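All protein chains but one are shown at their positions in the complex.
Naming follows writing order (A and B), and every chain is counted from residue 1.
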Amino acid sequence: MPSEPTDGGMSRRSFLRTSTVLSAGVAAVAAGLAPLRKLGEFSSVDEFLQKHYKELTPNEMKAVLARIEGEVQRQYGIRPHVRDYRPMNGVEFVYALNLTRCVGCRKCVHACVAENNQSRNPEIQYIRVLKMPNDGTFDMEKGDHNYASKSVPEPGFFYMPVQCHQCKNPPCVKVCPVKATWQEPDGITVIDYNWCIGCRYCEAACPYFARRFNFTTPSIPTEQINTNMSYLGNRPRYKGVMEKCHFCVQRTRAGRYPACVEVCPTGSRKFGNILDPDSEVSYILKNKRVLILKEELGTLPRFFYYFDV
Amino acid sequence: MALLIGAFAVLALVFAWVPARPGVVKLPPIVPPDALSIVPGTVRISAGQLIRSGGDVSGMACYACHHQDSPPVVKFDADRRVILPKEHADLIISMRNCAECHPANDPVKLDYDASGAPIVPEAHQGLLAMAHGRNFRNENCYNCHDRDQLDQLHTADGTKLKFEQATLLCAGCHGTTYRDWEAGAHGRTGGYWNRSLGPIDRQECTSCHDPHAPAFTGLIPMPGPHPLHPLPAGPKPEGNSPHAL
Partner (left out) sequence: MKSYLKFLRRCAAVSLDGDWRYYAWIGFLTVLCVIGLNAYAKQFVAGLVTTGMSDQVSWGVYIANFTFLVGMAAAAVMLVIPVYVYKKEDLHDLVIFGELFAVSAILMCLAFVTVDLGRPDRFWHLIPGIGVFHFPGSMLSWDVLVLNGYLLLNVYICGYLLYCRYQNRKPAKWFYIPFVFTAIVWAISIHTVTAFLYVGLGGRSFWNSSIVGPRFLASAFTAGPAFIILALQVVRRATSTSTGAGDGPAAKPSMAIACREASLADLELLARSLPELESVSNDERRACLAGATVLDAHPGDVLLRQGVMEDDAFFVLKGRVVVRREEAGRSRVTRSIGPGEQFGEVSALAGTARAASAIAEEPAEVLCLPAESLRRLMRNPRMAEIVHWRMTERLMITDSSLLILRGIVQVSMLINMFLLANEVFSEFYNSNRHVSSWRYLFLGLNGYHALVPWIWTAVALNVTAMMILMLPLSRRLPWLNAACVMCIVGIWIEKGMGLVIPGFVPTPLGEMVEYLPTQNETLICLGIWAFGLLSFTVFLRMAVPILQGELSRANEA
């Protein structure tokens, strides 16, 4: 029961009491927000208001790229060259991986990390290599992600690297509430790092564990930064956004092979334009037995595992 | 009432003094930049490449030591293995598992001479074995080398081939692999997938495979993934054991 009249007015005593408590509360709240002091340079107005990639005019894109170059320079002390590579016509990228030849050396993992400016701490790696027992099973739960053998390949095992499959029917694109990730005409599923809100629904949706989240600000040693950057690809990401393998857009849209393909010492990785009948990937899909991971999910990946004969 | 004000005041002081502590993030070991570079045994400089590139082939002048009319005799040991003369020791550097002598994480430093050929350390001299084919099937030098023309190779039906054409020789027995290699499905590719923008970078057989010991030896795998949070203590079964490096 109220001990004060509920006529809308308050006695002076209760007013003083209430206001003292309220100001103490406000002081506590203000002190509680003290950690925000360490926020540092958070977000410029331009960055906050930046439109979705697909809505940017060419001039706006130029301004955005210049701003990003400035941001990277301020953060890492080195000025990069950030470009917006556009997809080529008549191109659909497909990836093939030879399970007979992969020896599990993980050079692809680290070449990718170097090429695409991934965070070293916390560690982000787009490619995950599974060491699978060679005894009549393909059950991935039997795979070992953390092997540290003295020498690979270890007898009795085969190795299967997994990365983003750039699916034709991508579950991650379907679930993004703000369309921060989408399929480009050349088949690559890309992310606009300035649009992603970090809800991680796409990470839950992906059946291949392909997507990574920046749980904190990524850290890259300055001397290891790759300054040839692209907007949709390997420019340094922000805290709280998603990232994933993008088939090295800064390389592939300039006609080159992705870093993982080039570094593989056994030549297990093949990449090319499936719309070109003379490409190696066309040959592989025509002539080899291929394995599609989790084909029953209907994601239609553009990533095919094949064997030598 | 006083209690409430006191509580808020204490809270305010606590927040102002205690610094924010972000989560613990484990620091992975720094991967040395040259770890990604080529390990001997994969891409190597073959004789054909050397010749084609116009490098120093003085070490391959067969008739500097051998006489034209008397081809060298191949000797076999008691186990029917070829006894390779030590003058040819540089042929067999990559056929052993380096980890037999070199500990893991201790980078092997190789010296190369001006033409790019490795300089054979003394410890490697005297490691003699051929390893092309199982059960010593292919260990006669003259299966590939021409007895009469030591600077040439020959196929099974007698066709002569230059060193730069060694790939055709391999194709004679490894037909399916050669068919894949022609289409680009076998062997390392680099450079440009879009030929109109630049050349593709292909390797010949002998650029990766040592013709005398073509099977690759093992590689030391690069570090695996590090978890975001420290793993809980306690033994975990094999197979999915997180390895704290």
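By our rule, a residue touches a chain if its C-beta (ideal position, glycine included) is under 8 Å from a C-beta of that chain, and two chains touch if they have at least 3 such contacts.
Because the structure is a prediction, the values reported are computed rather than measured.
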Remark   = Only one of A:95, A:159 or A:213 touches the unshown chain, namely A:213
Request  = Sort through A:94, A:152 or A:176 and give me the one touching the missing partner chain.
outcome  = A:176
Remark   = Checked against the full complex, the residue among A:69, A:154 or A:203 that touches the missing chain is A:203
Contact partner of the left-out chain, one of A:145, A:235, A:270 or A:302 = A:145
Note = Contact residues on chain A toward the hidden chain run 1-10, 18, 25, 28-29, 31-36, 38-39, 42-43, 48, 52, 55, 122, 128, 130, 139-143, 145, 162, 171, 174-180, 195-201, 203-209, 211-217, 238-242, 294, 297-299
Request  = Would you write out the residues of chain B that touch the absent chain, in ascending order?
outcome  = 1, 3-4, 7-8, 11, 15, 20-23, 25, 227-229, 232, 235-237, 239-240
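We take it that only the chains that are shown with their structure count from here on.
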Note = Cα centre of chain A to Cα centre of chain B, whole Å, reads 30
Residues on chain A engaged by chain B in the complex (per definition of touch) = 17, 20-21, 24-25, 27-28, 30-35, 38, 88, 96, 98, 103-107, 109-111, 113-114, 120-123, 125, 128-129, 141-153, 215-216, 221, 224, 252, 254-257, 261-267, 270-273, 279-280, 283-284, 287-288, 308-309
Key: Interface residues, chain B side, partner chain A - complex   = 1, 4-5, 8-9, 11-16, 19-20, 22-23, 25-28, 30-31, 33, 35-36, 38-39, 42-43, 97, 99, 104, 176-177, 180, 183-194, 196-198, 203, 208, 216-226, 228, 239-243, 245
